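Moving on to chain A:
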Amino acid sequence: MLSNILIYFVIVPILMLGGLALCRNIKQIRAVAVAGSLVLIGLSVYLLVEYIAQRGLGADAPMLFTGSWTWFEALGIHLAVGVDGVSIAMLVLTSIIIFAGSFASWKIDNPRAFFLWLILLSTGVYGFFISVDLFTMFMFYEVALIPMYLLIGVWGTGRKEYSAMKLTLMLMGGSAFLMLGLIGIYYNTEMPDGSHTWNIIEIAHQGHIDKGWQYFLFPMTFVGFGVLGAMFPFHTWSPDGHACAPTAVSMLHAGVLMKLGGYGCFRVAMYLMPEAANDLAWIFLILTGISVVYGAFSACVQTDLKYINAYSSVSHCGLVLFAILMINTTAMTGAVMQMLSHGLMTALFFALIGMIYGRTHTRDIRQMGGLMKIMPYLAVCYVIAGFASLGLPGLSGFVAEMTIFVGSFQQGMGEYLAGAGSLRLVFTIVACCSIVITAVYILRVVGKLLLGPVQDKHHLELTDATWWERLSTVTLIVSVAAIGCFPNFFTGLIRDTFSGELFEAVKLNMMNIF
Partner candidate 1 sequence: MEATLPLLILVLPLLMFLFLGLFGKFMSHKWAGIIGTAGMGVTMILAYYTAYLYFFSGNFVEDGTRVQYIVFNQDWLSLWGNLVIKLGFLLDPISALMLVVITTISFMVHLYSNGYMRDHHGVWETGFQRFYAFLSLFSFSMLGLVVATNIFQMYIFWELVGASSYLLIGFYYTKPSAVSASKKAFIVTRFADLGFLIGILILSFTTGTFDFMSLTSTPLAGVENTYIVDAATATTALETGAGQMFLGGSLMTWALVLIFMGGMGKSAMMPLHIWLPDAMEGPTPVSALIHAATMVVAGVYLVARLFPLFMINDDLGGAALDIVTVVGALTAFYAAVVACTQLDIKRVLAFSTISQIAFMMVSLGVSRPEVHDNLGYMASMFHLFTHAMFKALLFLGAGALIHAVGSNDYTAMHGLRKRMPITHITFLVGCLAIAGIIPFSGFFSKDEILTACFGNSIIAYVWMSMVAGLTAFYMFRLYYLIFWWKEHKVHEGHHAPKDQPWTMTLPLVILAIVATFAGFVPFGDLVTWNGHPHHGGINWMIASISLCVALLAIGLATIMYRKENPLPERMRHLFPNLWTWARNRFYFDELYMFITHKIIFNSICKPIAWFDRHVIDGTMDAFASVTNKASYAIRGLQSGNVQSYVWVYLIGAIVLGGGTVAVIFLFF
Partner candidate 2 sequence: MDFLNNFQLNSLMFLIPSLFMFCCGVYGFLTRRNMIAMLISLELMLNAVDMNFVVFNRFLCPAQMDGMFFTLFAIAIAAAETAVAIAIIINAYRIAKDIDVKDLTKMKF
């Protein structure tokens, strides 16, 4: 079991938990956090290299590094792990953001407890991404959700109790549907030998779920994950939650946790139930299409930095689900790229907002201005993040959005000309409009917050970023730029998931649309 590298993505955080429990002072705690996150980054990079190497050697299994250890054999529950390009991308993303996040929360009070919960959360995230067993997946999913309550409730600001409770209950509400969906999948999968299994790969390849059941189970799972993916109209936990959360938590939550939603949506809902996905896509296309534009529009009028960012997250994550529902390779690749890109840049945003808030003690853009003069470093980083968010070439946002738009337009136009309805086409064009609205609200913030004359004379004696803040931001900026400049590497990594064997079912289905 320990020979499988993936297990260490769970073991290392658990070891970190133990280490934190033993820590005596803040220095040791920081040391543990930084060392651990460095190890995790190392692990994920090593995994990435290994993966590419093995694919290069012609390993064509849908998932590599697979391992499966019986847990509750009576129920057929295993601790089954395995990764493909998508999960590896997510793992790398998680490691980077945890690294940046632990630096962003350098001066948090009561650091031991904070990091304990943070690491527990990341344990859940890692476990979710590596596991291919529905039960294990779901367990880690909920492990990742609950620490959020305390992290926001204890270390948060503003109406933290309300927001924390709302966030937890809404997400758990989602996972209630999810649990039903997963158990339903387990019981309604007909394996060749008539047995049931929780293993995603087996279900996707040998198993088949009766179509009638799919119509019931697909919405259950898609909505269950979609709540975490901030799908309209289940997104309202996101603004309040993000607004009240401490910096690192917003980073991790918007950066990684919301990706669990998108990831689960295709890994469970789309893969295992392609027919239903194909037939019911229109419902969710409408919802996600709405949330793309809706989030962007409502971000235009917010005055709280975190609210602006939360709504833009709604818009961007909406684009992720939207692209997944296009059911074609390019768009889905774009969706994963968008997950990466949004994860990094929104983490950057929240880090910067936290740093600015820590200095000015306000997040209201009407009370700030001309920060470019006062804290040039943070301001420049903010502008870069803004450019990434409005899709400037050379930064990650552009790549992701263009991949999505091209993919979904091909799909939509194809369907339209094939007389298969213009829904996808129309909503693609609607989604394209979001690039303009995004530009509007990003530039509005940049103009109000960073440029122009200094609003508040007291801000004049504020200081610029400290070294750990610089480190945390630079990490993120570099990754954003890396994706933006060498996209082919990442798309190549991701693409084979969608063009691979595991995706055949869905692809065939896509053809049926025409």
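Here is the rule we use: a residue touches a chain if its C-beta (ideal position, glycine included) is under 8 Å from a C-beta of that chain, and two chains touch if they have at least 3 such contacts; residues count from 1.
Regarding selection, all candidates are chains of the complex that A comes from, given by their letters.
Nothing here was measured: the structure is a model prediction, and the numbers come from that model.
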Touching chain, any copy counted, for chain A within the complex - options 1 or 2: 1
Touch list for chain A against partner candidate 1, complex: 166, 169-170, 232-233, 235-237, 239-240, 294, 297-298, 300-302, 329-330, 370, 372-373, 387, 390-394, 398-399, 402-403, 405-407, 409-410, 413-414, 417, 429, 432-433, 435-436, 439-440, 443-444, 447, 450-453, 487-488, 491-492
